[in-house]
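Notes to accompany the following structure.
Removed from the display is one protein chain of the complex; every other protein chain stays in position.
Chain naming follows the written order as A, B, C and D, and within any one chain the residues start at number 1.
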Amino acid sequence: MEEVLYNILGAVVTFIVAFVVGMTYGGLTRKITARVQNRKGPPFYQNFIDAFKLASKKTAIHHGVMHLMGPAFLMVTSVMTLLIVPVLAGNNWFPNLNFHGDLIFLLYIMTFGPLGMALGAGQTGNPNSAIGVTRGLSQMVGFEIPWVMSLVALMIQYHTTSITGLMEVQAQSGTWLMLSSPFAFIAAVMAMFGMFRYSPFDIVGAPTELASGPVSENGGKFLFVMMSAGSVFTFAKLTLYVDLFMGGASNLVVLLIKTFLLYMIPVLYGVTSPRYRTEQAVRWFWGWPTFFGFLAIIQAVILK
Amino acid sequence: METYSIIFAIFLGGAVLTYFAGKLNSILQDILFLGSVLVPTYLFFSGVSFGSAMPFSLEGISLLWGIDHYSWLFALIVLGLGSLAAVYAIGYMKGKERKGYFYFNFILSVMSMLGIVVSQDLISFFIFWEIMTWSSYLMVIYNGKDIQRVGIKYFVFSAIGAYAMLMGIVIVHSITHTFFIEDMIQAYGHMSLQLQIWIPILFLIAFAVKAAMMPLHVWAPGAYSNAPMAYTSLFSGALSKMGVYGMVLILVTLVSRLPQGIWFREVLAWLGGITAAVGTLWAIKQDDAKKLLAYSSVAQLGYIITGVAIGTELGMLAGLFLAVMHALFKGTLFMAVGAIEKQTGTTNFTEITGLIRKMPWTFLASLMSIIALAGIPPLGGFVGKWMLYESLITSDHYLLVILIFFASTAGFLYCYKFLFGFFLGQEEKEWEHVKEAPATMVVPMILMSVFMFVLGTFPGIILKPINNGLMDLGFVDSYKHLWETSVIFNNWGDHVILQPILYSIIAIFLFFLILVVWKGYKGTRYVTTKDISTSGEVPKEDENLTFSVGFTQPFLRAVAPVMRRQIDKYYTEFAKGLEGLFEFMRRIYTGNAQTYALYVVVFVVIVLLFKDVLF
Amino acid sequence: MKELKENIIQRLKTNFADAVAGSEFSYNRVDVHVKKETIPSILFYLKEEMGYVHLSHISCVDWLEEGEFELVFIVWSPVDKVKVFVKTRLDRENPVLENIDMIWRQANTYEREFREMFGIQFTGLVAPDEFILEDWQGPPPFRRDFDTAEYAKKTFWNRPGREDAQDVRETISGRDGEEIPDFAKKYSR
Amino acid sequence: MVNDKHSQKIVDFIQNWSRKHSIWVLAYGTGCGAIEIPPTMTSRYDAERLGVRGAATPRQADVLMITGYLTVKTLKRVIRVYEQMQDPKYVIGFGSCTINGGMYYDSYNTINVLDKYLPVDVYINGCMPRPEAVLSGFAQLQKRIAEGRADGATQYKENLEWYRANQKRIIPNWVMPEYNW
Partner (left out) sequence: MVGTPVLFVAIPLLAAFLIPLLGMIWKELVRIVPGLVLMYLMVLSINLLNHVLVSGPIVEVIAGWAPPFGINLVFSAFSGFLVTLMIFLGLVVWLYSYRFKRNVGFEPAKKYFLLLMMLITGAVGIVLTGDIFNMFVFIEITGISGYGLTAFYTGRDSAEASFKYLMLGSIASTLLLLAIMILYSQLGTLNMAEIASKIHTVNPTYKVISLILFISALGIEAEIFPLNGWAPDAYAEAPGPVGAAFAGIVVKASVYAIIRYIFTIFDISGAYSFLIIIGMMTLIIAETAAIRQDKLKRMLAYSSIGQMGLVLVAFGFGTEEGVFAALFLMLNHAIIKSLLFLSGSYLVYNSKDKKIVEVNGMHKFLPITSFLFALGAFAIVGLPPFAGFWSKLSVLTAAADSHMLFVLALVLIVSVIELVYYLRVVNRIYFFKKGENVDPKKPTFNALLAMIVLGALILVIGFYPDVITGVIHKASADLMDKTKYINDVLSIKQ
């Protein structure tokens, strides 16, 4: 019983850390974007202000049950992902749930939220929402291919399908997988562009085009929950990448440095790129990233 | 073994009686129909024991009916889904014409599928197979719509498959001189290599046709969407599983003993993967729910075939588990479409929108089955998908797993399209009158949703029978028991414990539900979907803003080069060529007496000239 | 070119008795005055027989003093490279003309505009009532006897005492020669 | 605790502070003034440093900016957009046209005074106001929010009948849905 309480407490702490870090990263992204565009930009805590404002905003209307539940779906996914990904190796305050974080399970639980959210967006009846959802799903089909290829390459090379297994491999050999399986890393990073939906892959939100897409009918508290879920999700995904390719992290500072560096790749790529069309984006993912995925698999088969 | 005779007698008698009862009283007909499906089901599960068989003989051929754990599993699918679909059909068929025809064929289909499962000899297997084919064919043409194309295509493909199987059967018979499956398995080891290769191929063609495998799947979309939905749930859920049943039987008992069997498996697995991908892409393109689900069925069967074809224990478990799940969720989905069709009169996404508040239970059932179909935890579909991927990865199918994953991810598009098209989007005045379907239609759907949920957390309930069945078939693998009641393993030792996942999902979900939704629900009120941000424009009452035409166009543009090649077209070209040839043949008979006389003379002369060669 | 123009006028005159040539404005323009009953037939003739396939414009002039509207149909031929101005006059009190949008589909838009802005009725015109003005209740606003300032004053009445906004004008005029503040200097180049 | 005046005050202060520093402007250009928004937002004037950023839909936005003249036809849409926005919400009247009609004072189809139809929290004068003026307008709005004086929405609710009467005076066919926030 104590253990369970301990775990729950740890989960709450993990969540708070993820929330704070994710929000800060968001703010930093805006700042960096502004600097790249020769602007001063908002302060790095701007996202917290926005979130707080959204939370304090009145939310008077809804369009039905699925609309109400959409944010909850998203939050569940974020938290589940966070709980399954080992945040800090061997640290009791950041437990993973009592089983191995299995990669395939993770891949699927990660789609749970966006689909639930999409249902919420669908019920609002806004055409922009539906367009955004289909774009998002199409893009997902695009980037999941290189992403899965890189994961499969790791799995077959090291004969394990769990994250902890891959972390153990790195701990034992002493080298990060991004060095020993460079192609897998490249493919995964390219897939990451799609995952974080920064420009040129921001076709889902597409502010001037789709009126922010799926979230267009969500204001106030809905948007607050989505924003927090997004932040947590961002952190969870970054942690997953760090665990898989950068040997995990033993303390929070190292984790922050690694995740931040990783995060900058899509952000910096994004601020200098215009937006793709949907089919262009999908095809982009089936081009070079998939090629690197193939290379990763070939390497894995050779080194198996 | 009286039970078998009684069961089949009830089926047959019930079918005929039900047909004629329609002339007397509609309600009596319904009761008879239900009785003639449910009573045999009860008798079967209470009265039939494993290992006992009923031998008898017909036309000098000894036949044998019996059941083992493997066939029991499929009997469970057939009778379970059959009973639920029968209950559903009562509601569905209310007020429709040709009720007797429908009931008759429904009962015959259930009977024939059970017959296939209990047949321990090839002849009764084939007879029931053909009864299944024509009874389902009669259902496909039930609507009388497009039958010269769709119906005949279905029957021709089925017939090609069935005749291939028949050829296999008689070849086996010419060697063993009995029709028992047991004897075929015994004798297989002593056959010549050529026969060892050809006999499985002949059988697999038949099963591949029924399981809608590429490139023999072209009948499926039309047939599934043309049959009445109450039957299609059975058609797609159980009838297509008969192909899987036979396939596993052949793969395990025959092919696994062949050194070259690995090629069979690879080819089948790849065909299954391609089927999944192609089916998914075409499902994405459809604007009609029936067609969408039909292609989706093709795709799902692709997964199942891949699972059973790779042939490791995990793969077999995955394939058969997915088969059970597919019966559940695709059955439910077709039922949901049937309910919507009954209530609104159409199944086109571009016409219907916003039914969620009108048909909440149907929506719930559809949502559950879609989640299961997409393979998202915590429902049962995930377990099957997980095992499939793990089995593919652990058995070194690296590229196949990518293909399957592609199909599965792209599947989200049509999953969402289905839910969005019917239930979400703008609520329209046109559909304001729509009510929830009657209880007889809703209850089976909800029941099946519950099963899906249970199987998602405790897959062991069904994995154990699957495992027993595989053992009964003589399936040998070095890894034993890769499952527990709520844990799934792969053979590298990685595992997922399902219970805590479910609990944590439910806990977190409830937490946020209460925190956000409930709090929000109290403070908020419902507004119609006309009240959306449309740049200030006020949508008119009859104006539908739902985005439903060309829903997945961007994605389809991305995959356009693949979609351009349709297998159906090649078949059509081939058929056209054949018809041309036949036309030429027909012209041999000129209708001219002189020509005929000439033929006679030429015949006699030629035969006389070549008499030394001929005689 | 001159011969061509002569030829055009000649042809129109022979076919339409009421056609009167107008004064000459520029080298590629021909003006023709007709009665309003002739408009459909002359336009049709121009399009089908003489190759004036392009309807460039239709304009309306309010001759308030003469109590008439003048409608000008400008058609153009890509072969002749000549603009023909077909002009007609309508009674201002009861402006009715036959609909010609079966000759040129795009005439429909012009006709709707004239109907709304000038109150000219086209017999047989099939189009929604509203064109640009939603819920318009006043007189047709493009007629010269429509006093738009008065209408605006009446409909969008101003704040009492602020009708002329004199104080604002004074404040603004007082700003002349004011120094530019520092923060603004950086940007105001 | 909620009834406690002091804690309520603190909460109000924090809320106002966050609202002040996070102003999401609905991207809804009604007139020629819309062209002044891009320079305000982009590198030269960079309104984002004040927390001002664009929002795509009324549901997410805090501020409705009436950029320039407002025709009768547009007014209808603007009212609808305003009513779709969620509390707290503010209106900025932008340019002379919103104040007294500006150069369109005698036009038959543009309104003259915006605050008869919508509660305006801040007017920015000028024809057109330059981005500096826009920024100063935002600063003014922030000040009013911080002081808790930006209560246009409350006024609108309280005096709904008067506003409705004015609106209906120039939009005779009132087909809009009921007021919802």
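Just so it is clear, a contact is a pair of C-beta atoms (placed from the backbone, for glycine too) under 8 Å apart; a residue touches a chain by one contact, two chains touch by 3 or more.
Model, not experiment: these values are computed from the prediction.
> Give the labels of the shown chains that the missing chain contacts, considering the complete complex.
Per the contact definition above, the missing chain touches B.
> Which of B:I6, B:L43 or B:I160 touches the chain that is not shown?
Looking across B:I6, B:L43 or B:I160, the contact with the absent chain belongs to B:I160.
> What residues on chain B make contact with the chain left out of this view?
58-60, 123, 126-127, 130-131, 133-134, 141, 144, 147-148, 151-152, 155-156, 159-160, 163-164, 166-167, 170-171, 173-174, 579, 581-583, 585-586, 588-589, 591, 593, 595-597, 599-600, 602-604, 607-608, 611, 614-615
Operating definition for what follows: only the chains that are shown with their structure count from here on.
> Using mean Cα positions, find the chain sitting nearest the overall protein centre.
Central by C-alpha mean position: chain A.
> Averaging only over C-alpha atoms, locate the centres of chain A and chain C and give their separation in whole Å.
Inter-chain centre distance comes to 59 Å.
> Using Cα averages as centroids, what's the distance between chain C and chain D in whole Å?
That gives a centre separation of 37 Å.
> Give the residues of chain B that touch two or more other chains, as numbers and ranges in rising order.
Where chain B meets two or more other chains at a single residue, that happens at 527, 530-531, 533.
> For chain A, what residues touch not just one other chain but two or more?
Residue numbers touching two or more other chains: 58-61, 211, 216-217.
> Going by the touch definition at the top, which pairs of chains touch each other?
Pairwise, the chains that meet the contact rule are A-B, A-D, B-D, C-D.
> Write out the stretch or stretches of chain C touching chain D in their complex.
Residue positions touching the partner: 132-135, 137-138, 141, 146, 148-149, 151-153, 155-159, 162, 165, 168, 183-184, 187.
> Quick check on the complex: what are the chain D residues that touch chain A?
My answer: residues 14-15, 18-19, 21-22, 24, 27, 42-43, 46, 48-49, 51, 53-62, 85-88, 180-181.
> Which residues of chain A touch chain D in the complex?
Against chain D, chain A makes touches at 30, 34, 37-43, 46, 49-50, 52-53, 56-61, 207-208, 210-212, 215-220, 223.
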